[in-house]
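Presented below is the structure to which this report refers.
A single protein chain has been removed from this complex, and every other one stays in its place.
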Amino acid sequence: MSANGEPSLTASVVGGSGFTGGELLRLLYQHPEFEVTQATSRSYANKTVGHQHPNLRGMDLRFSSPEDLDSVDVLFAATPHGVSMEHIDEFQDAAGTVVDLSADFRLDTEEQYDEWYDGHDRPELLEQSEYALPELNRENLEGADLIASGGCNATATIMGLLPLFEEGILSGDEQIVVDVKVGSSEGGAGGGEASSHPERSGVVRPYAPTGHRHEAEIQQFLGADVSFTVHAVEMIRGASATCHVFPDGPVSKGDLWGAYREQYEDEPFVELVAGGGGVYRYPEPKAVAGTNKAEVGFELDPANKRLVVFSAIDNMMKGSAGQAVHAANVALGLDETAGLDFAGLHPVGSP
Amino acid sequence: MSANGEPSLTASVVGGSGFTGGELLRLLYQHPEFEVTQATSRSYANKTVGHQHPNLRGMDLRFSSPEDLDSVDVLFAATPHGVSMEHIDEFQDAAGTVVDLSADFRLDTEEQYDEWYDGHDRPELLEQSEYALPELNRENLEGADLIASGGCNATATIMGLLPLFEEGILSGDEQIVVDVKVGSSEGGAGGGEASSHPERSGVVRPYAPTGHRHEAEIQQFLGADVSFTVHAVEMIRGASATCHVFPDGPVSKGDLWGAYREQYEDEPFVELVAGGGGVYRYPEPKAVAGTNKAEVGFELDPANKRLVVFSAIDNMMKGSAGQAVHAANVALGLDETAGLDFAGLHPVGSP
Amino acid sequence: MSANGEPSLTASVVGGSGFTGGELLRLLYQHPEFEVTQATSRSYANKTVGHQHPNLRGMDLRFSSPEDLDSVDVLFAATPHGVSMEHIDEFQDAAGTVVDLSADFRLDTEEQYDEWYDGHDRPELLEQSEYALPELNRENLEGADLIASGGCNATATIMGLLPLFEEGILSGDEQIVVDVKVGSSEGGAGGGEASSHPERSGVVRPYAPTGHRHEAEIQQFLGADVSFTVHAVEMIRGASATCHVFPDGPVSKGDLWGAYREQYEDEPFVELVAGGGGVYRYPEPKAVAGTNKAEVGFELDPANKRLVVFSAIDNMMKGSAGQAVHAANVALGLDETAGLDFAGLHPVGSP
Partner (left out) sequence: MSANGEPSLTASVVGGSGFTGGELLRLLYQHPEFEVTQATSRSYANKTVGHQHPNLRGMDLRFSSPEDLDSVDVLFAATPHGVSMEHIDEFQDAAGTVVDLSADFRLDTEEQYDEWYDGHDRPELLEQSEYALPELNRENLEGADLIASGGCNATATIMGLLPLFEEGILSGDEQIVVDVKVGSSEGGAGGGEASSHPERSGVVRPYAPTGHRHEAEIQQFLGADVSFTVHAVEMIRGASATCHVFPDGPVSKGDLWGAYREQYEDEPFVELVAGGGGVYRYPEPKAVAGTNKAEVGFELDPANKRLVVFSAIDNMMKGSAGQAVHAANVALGLDETAGLDFAGLHPVGSP
């Protein structure tokens, strides 16, 4: 099922009824190179995709059972933690390229899964899989056949801090505090009492005060410990990371602009937003809602010898489905931005 | 300035710093057939368009003064009421096709402007201009050189009620109550105390209890009086019209499905949503946020011999900028849906 | 458990863990004449009331099982529809005065329950019970021993329309359309997918397009049919009724002020808000959030021979718990406003 003329590749989505699955379907449906041939859902088999995702009412596709997977060029798995590692053989039988949006193949070693999750069923595959944060490691993604799309909060954090490490402004021994604010879509489509509208609305709620699992991804890729705290705020989409760091030596605004431009100047999905005029002077999730963009910015605090780095993404896009499609574009040799060019809306509310 | 390869037509936006102007710029920038050569703003001349519209930071264009208009194929005017009628000659000198998004050319006669507005400076042009609600009158728009894009609340209402008139279920003598709920972007980018965030948030506020000017458009096109009331609710984008009507004779669900399918079955921007399963069972603004779609649905109330018709649009899109681009597509012989294929987001908040 | 010095009466709340139960506990805890001796909850027995209701952390009371009811002066039942009619004998054994907040004893006849609900187990008690909307019928409440507190949407509607009937501006034969907008707390503390934060946020959702059960209460008390439609909007607390009516004869603003002043001038919980200056010119739910007040106002639409009446309440207060305490105050001969004097907040958000 494609909204476009003549796509060149077939794609399927396992776990298509959840929020991330729906976002994948939307992106693939309007992608110039993909034709969606299958979307699976155990609970909604035989319902149209529009039954779950009102924005996809125009898409003529019904969910099918995950038991019977079509052969496709690329399979996207948008399933809860643990499902992909259990079904990875079926996924790889069905598709030459598998993009997993869960955490199942993000970490490098079984030991990390023992520490941060409940172990791993298929540790021998961890070496094969490629973590996907294309701005970080697109060279590894070309031709990759098992891709682990980076986590939302980790992506926001890594995007913010990476240039400081790359340019030697941070070495990894400094104190790094990351205070993240996220929207309710991070909790997925289920949800009990805490995510009911009356209880969840308007919160500033410490939902992962310490010990959030994305710390493991961040450590792995930055090679540094971060003190990580996540708050739920009033927003549906969006993750905003504020990184408070204390470099050893003096750092100027010019140093920072240099470091961030060096890293991101040519990146199609990164905007540097640091001061300037107007209403939107630093990164904000609502400015990137619905897009695959990351906004990154910073401010100096000389009195406290501190840098504050701000990073904002749409957790459903750059934090999951958009990043996965971006990675698939790279893996399959397509234009990186194919299907990901939506500019976002202004004005827009709690996105 | 175009995000695409080789656009065939040039376009400009007069009044580009406002909300509607920004939405036009976004649509035209990503439109396959238009290149934006100019966006004017008196207040922000020489600032980048991204200064006002953070979603357009990637667009390499600065506002220019409205004094000096480029020659273009199509000029869109997104200016407050009264500006277009004053500058219409300049607009028509600059462009073969002028699409006005204000109310200045929507009504047919000077008398209507005397009654509902403060008269009209150029009444001789009213006959020349074509009201644009393409689902209603696309045949008039082909080749039109002065187009008055339909108003947001009028569009939502007319889209909901039109099939009942076309199919003879309503004659125009019946009692028609239209209760509209709108978002804060209808108030535009200015805003005083009443539209400040602390005062405007969370309201259900009767902002036009009676006498809203869009009544005139509705009367003109439906040929019937409507009792019209507009409430501001917590939403940025969106207009939702609930039409309570009392047909003279009995009406069945089958009659209604017949009437609405007849009218809208082949329309690319209309979705019929009336009952069924899932969470989204009737039209809702958030299901169409960011898109040019109208959702239309209905329910029977036999006990009260009433029909309730629901209609939902994004006031910035189907209610203004999207409708204007749709009309321009028709006027210039382009694919009707060109540049307007964004499917919308799920989930999405107060859009 | 009382926050005050020496209360004179004991009270209990059956169903204390739900939203309405929590609101009752808050009101009774700070009420000068009541001591709360028991709050029941099957699911949360032995948990503190503050476990469910964070605003009541200071209250030293634990939920007990509903099996074993204390003897009290007044028992408030905040249980789902059907529970009170099943347990009414136990309730009446435990307390001389029973105030039921469900719909179980609101209607007069078994036939009405057959039509609007699933029949009634104890129809012989319907005659004994008194519907409580004190502004309507406080004289019946004095000394009443079984009180059925009026429903939220019905209360908003009746408060708006009553003066028109009392003063003969409406006779009951006219077309009456009532378009109600409500917050998510009306759905109670449970909630599935439709009331999860990502799906419920920012909606204008027709949730009871036709056939809402509160129509029965309104018909019963106004003696007129109303065409009733309820929308869910972005709000936690609040119900706003917009009543569109078409009187037979001419009506002036003076007539309306006369009718509404006559009815409400001396009412401690009613504010007339109709035009005037400032930001808050008509009734708004957020202006009464947390209070037992109803705001009522109106506007004339001479062109359509229409009156529009606006009415706004907090559905948790004037629409349930506050109204129940108000009724108990009257029944027990206390000061009507005792425990209900909170003025509300400004500014306040989606309340």
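Chains: A, B and C, in written order; residue numbering restarts at 1 for each.
One rule holds for everything that comes next: a contact is a pair of C-beta atoms (placed from the backbone, for glycine too) under 8 Å apart; a residue touches a chain by one contact, two chains touch by 3 or more.
This structure is a prediction, so every number in the text was calculated from the model and none was measured.
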Which of C:Tyr117, C:Phe246 or C:Phe342 contacts the chain that the document leaves out: C:Phe342
Chain not shown: contacting residue from C:His53, C:Arg106, C:His231 or C:His326: C:His53
Positions on subunit B contacted by the hidden chain, ascending: 19, 183-185, 187, 189-191, 193, 195-198, 200-202, 236, 349-350
Interface residues of subunit A (partner: the chain not displayed): 175, 177, 179, 181, 193-194, 198-199, 201-206, 209-211, 215, 225-227, 229, 231, 233-235, 238, 240, 242, 244, 246, 279, 281-286, 299-301, 303-304, 306, 308, 310, 312, 347-351
Those residues of subunit C which, in the complete complex, touch the missing chain: 3, 19, 22-23, 26, 29-30, 47, 51-58, 183, 185, 189, 235-237, 271, 273, 276-280, 284, 287, 289-291, 316, 341-351
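The definition used in the following text is that only the chains that are shown with their structure count from here on.
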Furthest chain, CA centroid comparison against subunit A: C
Same-site or different-site touching of subunit B by its copy subunit C, using the half cut: same
For subunit A paired with subunit C, centre-to-centre distance based on mean C-alpha positions, whole Å: 45
Whole-Å separation of chain centres (CA-atom averages), subunit A against subunit B: 34
Residues of subunit B engaged with two or more neighbouring chains: 235, 279, 284, 347-351
